[in-house]
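So that we are looking at the same thing, I have put the structure below in structure tokens.
Omission of a single protein chain aside, the complex is shown with its protein chains in their original locations.
And then chain A:
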Amino acid sequence: MKLLTHNLLSSHVPGLRPGGGFPLRIELGRPSELPPEPSPGYEADEEFLRRLHHVLLEVEVLEGSLQCPDSGRRFPISRGVPNLLLSEDEA
């Protein structure tokens, strides 16, 4: 799973507040290599853009989980594929 995909995902556990469930927390145990905020003028910063492109599109989470920030429900990522199916009684 790439970071760009993660940007589009949101938890769909029923009963969340409007707008809830995003962003899912990635649990990996490895700190991010990027600064927490893009610095002003980042569009022109070639070096930054390169690192951003790399982390968005070329880094894959292979094993780990995604945690819903509101309900705490965890969704596993296995072999690069996140499983976001809810069980019968959850849905």
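Here, a contact is a pair of C-beta atoms (placed from the backbone, for glycine too) under 8 Å apart; a residue touches a chain by one contact, two chains touch by 3 or more; residues count from 1.
Throughout what follows, contacts and distances are computed from a predicted model.
Of "THUM3 protein", "adenine phosphoribosyltransferase", "Translation initiation factor eIF2B subunit beta" or "Glutathione S-transferase", only "THUM3 protein" is the UniProt protein name of the chain excluded from the display. Touch with the hidden chain on the side of chain A covers residues 1-2, 4-5, 8-12, 14, 18-19, 22, 57-58, 60, 75, 79-86, 91.
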